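What you see is part of a larger complex, with each chain still in position.
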Amino acid sequence: MTGNSAKALALPLAVLVAFEVWVRATHLQSDSLAPPSEIVMALFGAFTDLSILAATRDTLFSAFAGLAIGTVIGLALGIAIGISDTLNRLMEVTVEAIRPIPSIALLPIALIALGFGYRMEIVIVAFACVWPVLILSRAAVRSIEPRLMEVARALRLPPAQRVWKIIIPAALPRIFVAFRLSAGIALIVAVTVEIAINPLGLGAGIMLAQQALRPDLMLAYLVWIGIIGYALNILLTVAQQRLFGRAALSGDGQ
Amino acid sequence: MASAAKRLETVPGTPAPQIRFDEVTLQLGGKTIIENLSLGVQPGEFLCIVGASGCGKTTALRLAAGLYQPTSGKVNFDGQPMREPRREIAIVFQDYGKALLPWRTAAGNVSLALEAGGMPSAERPARIEELLRTVGLPGHAGKYPSEMSGGMQQRLQIARCLAQEPKTLLMDEPFGALDAMTRQGLQDEVLTLVAASGATVIFVTHDLDEAIYLGDRVIGLLPHPGRIGIELSVNLPRPREQLSTREQPEFLRLRRQLFDFIKATEQ
Amino acid sequence: QAKIQVGCTATSDCASAIVAIDEGIFKKHGLEVEMTPIGINSNIPAAILSNSIQIGGPTSTVFLQAADGGLDLVAVAGATVMSPVSNGNITAFVRNGITIKEPKDFVGKKVGAPGLNAFLHVLFVKWLVEKGVDPKGVNFVEVTFPTMADIIKSGGVDAVLTAEPFVTRMTNAGLGSVGARYAVELARTDPIIFYAASREWADKNAAAIKKFRDALAESAVIVNNDREKASASIAKFTKQPIEVVKATPPNRSEPVLKLEQLAWWIEVMSTQKMLQSKLDTSKLVLK
Amino acid sequence: MNRTVILWRVASFAVAAGFIALWQLIANLKLVSPVFLPGPDRAWASLVRGFSTGDLWSKLAGTLEHMAYGWLAASIAGIAIGAIIGSSRTMRIYVAPSLEFLRPLPVSAIIPVAIAMLGLTQAMALFVIAFGAIWPIMLATIHGFAAVEPRLYEVARSLQMSRLAVIFKIALPSASPDILAGMRLSLTVALILSVVCEILAGLDGLGHWVLLSARAFRSADLFAGVILLGVTGYVTSVAMSLAEHRLLAWQASQR
């Protein structure tokens, strides 16, 4: 295990060393690039003055709030559309036409309507998260073993119990996968909104560092975002394995 | 008045059939799957249906369960038309792996039927234990279906069906995917359970030996569209026994008759 | 008295407000003011309308386009105007291997502007037109300030419209040379940036605006005369290294906004087909 | 049979039209200031104007070009890297964790770095779009390779097939449904990233059109751009499912 993690570090370390050597050798002067050693120092500096931690808190807050709202909306729509074939066919064009609209294109409108701050960012993140959750939970519901639905019919379970006792638990593993994907999207969108407009969080940190002509600090933020995303993914993967590793799930009716 | 009179007329003297197909025709996707099927199953009877693959056995069973509605004709249960599935009718699906909730333990799966029946949660555990004991799974209440062998899963499905306290048990090739030994064991178990509960059974299988071994009556379906091609009464004594019953001349005679019938339909 | 949020981009253009905060001038006038850094100037009108900020510092072009688009904004005070010094900071910087002798040499070149239809771009086009060159012959693309040096070096564009401190940095790095000092040649003294608010807010807070103007009048003197103090405040706001800030003189602060100055911008932008309606200058500036 | 499919399509379009009518109603009643929310009529007028003056065509072409090249690059690289990682344990140990680190990086944050390395060029756009769009394809390929029926590998072994033959005759075709699904996801990502790229790096395309419209506070033009993006997304995804349908004719579910 430790051997494998050491091997996993080999490639990035090699790249970093090569980059450092290249920067030093060519006496690179750039407003967008900096040698790894300086990036590490900048990251260290940002930690000591706590600015990066505050920015992380802001970004994660918006990302998670947006993720939660988007997931709930996407799940409700996805389950409804997944259960009803009629609804699915009727909504197809609408969903497929709205889905590819990049949330970033809606930024100007969101800014005017909601102003700077958490609210606008949360709305944009939620908009971006609704679609993957909707699409995947719809697919999850539609792929539920038809036999289980027949069992529900034969037992004459009322609709609410059908959703709660059969549909949600059966689709849960795949819904969680959708959630995991959306968590990554939420982080990316939150940072993008901050870079484009919102004076908050890690994205604003990147923009400020860039405008302040501090490429080392800018790249330090970038590295930090990568680390957060990596950690988030590991966390959710572990959670997924814990929850759904066996065929048995947590929604036991007992 | 008129319909009551007619009902009395069609079954004079004999006890009223529990399940009755009245000239039932079913079309699916523009194709006629079942045509003009008329059939009565008496309370407590064990009826087996055999037939070549694709002849409509499963479809007939689903009609009896109320999962399909006939295109024309009527399916009655206890004299009432079947509009939708009823809790008095339990179905054992062939693919037990798919019909169990993988996220619930054995106890939880049985519990589902009790919950649907509205049994208060305090009374459930005792009943669940009893049912699991009945099907021979007493120590396995906490196991998930994925931790059970095929035979155990099928027994669990039967336990859930028994939890419905059904008047009628519909079984669709319930042992199709099991190995010969497990299969024979379960056949005997089903016979015992059914004898104890007095339920009516319709049992679909493609194994001719199994049909004769289990049934009071065996019906062979003809394909395209599905209709009755042969009907045999099985006059083998009960209780039946795996080796000796199968070696009786009557058994061999019935088997040859069914075999020739199926052979003829396959061409 | 509620706190007033003033939103500006990370430049020296809002120096009068920054200094007024740092020197306690607003406080003296009974105002509580806070600066909000905003990444992109063209977001300022939207930020004002959504009440994220009450007063913002849009460039003249952004302000006029917003007004043209139907946003109900009003200018409340002047911030900076073009002056010989600030005009000298603005150049078209040309990469090595390209020589520009006269304006028509820009024809067929790829020129990076920090914002299409934004301040530097509009001025440059105006300059081309005055010199008798058809701007359609120039291929404009967007290049943000921090990436200019890298793009010039890689040859991605032939020239960039830029300002200090980038001109000096790129010259020192040997990436090219100044191709034209077009702002100097235009020699205008019209506003670069002014303070604006929504009409609704301005009408309700007439007293606060009066105090705001008075405070700016005081701090503008400091900005224009005390480089030390001004630079320190600017560096704090923009987070740029103090040496970089000191190397370039801040743009000239001019707290009073005159109607004629806006009229020039309206005319320039109209000829460049950036405005669709006829704007009434008297309604755009608060009395 | 086919008739019902068409009928459903029509009904689906009718529902979409219903939503547009609702939008018109909201705009007409001025529930939202017309400065931010133009009605579909104004957006449509702007769309027509944009096309007739020819400006919108070139913007659309620009976006389509960015999207197509970026997507193709992502597909080729994604399948290749996915196949290598999917079929080699060593690569999985050495390379996969680094990829997991790169994956969550927002493309918007990569753009300044990409510009520094590649300049303000098509190559930069290609790189950035491919960087973002590669993940669904790569992950799908890795998953597809991992999910190849072990029985098929045993068939290959007992036929004594070479390693290369196993990859090309067994693993790749077997993973193709996953790969196509990944490519389909990437198509949407590529469109979104083209727009992000055009907005943040000022490249010519619909993203830039939206940005300029927003800057000039011309909301009708902005919505025209957004509508065109939606249409582009819809059309490309329909085209993709047609292609999928043909390529996966062997799958029972495709029939």
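A, B, C and D label the chains in the order they appear, each numbered from 1.
Quick note on the criterion: contacts are C-beta pairs under 8 Å (C-beta built on N, C-alpha and C of every residue); 3 or more make two chains touch, one makes a residue touch a chain.
Given the structure is predicted, the values throughout are model-derived calculations rather than measurements.
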Subunit stoichiometry in the structure file as a whole: A x1, B x2, C x1, D x1
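We take it that only the chains that are shown with their structure count from here on.
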C-D or A-D, whichever has more C-beta pairs in contact: A-D
Separation of mean Cα positions, subunit C and subunit B [Å, integer]: 84
Centre-to-centre distance between subunit D and subunit A (centres being mean Cα positions), rounded to whole Å: 17
Distance from subunit B to subunit A - Cα centre to Cα centre, in angstrom: 49
For subunit B, residues that touch 2 or more chains besides their own: none
Set of subunit A residues in contact with two or more other chains: 30-33, 108, 112-113, 195-196, 210
Touch-based graph of the chains, sorted into line, ring, star, complete or other: other
Chain pairs that touch, as defined at the top of this document: A-B, A-C, A-D, C-D
Residues of subunit A that touch subunit D when the two form their complex: 4-5, 7-12, 30-33, 89-94, 96-109, 112-113, 184, 187-189, 191-192, 195-196, 203, 206, 210, 218-219, 221-222, 225-230, 232-233
Contact set on subunit A toward subunit B in their complex: 145, 147-148, 150-151, 153-157, 161, 165-166, 169-170, 172, 246-254
Subunit C partner contacts - residues on subunit A that touch it in the complex: 29-33, 108, 111-117, 195-197, 199, 204, 207-215
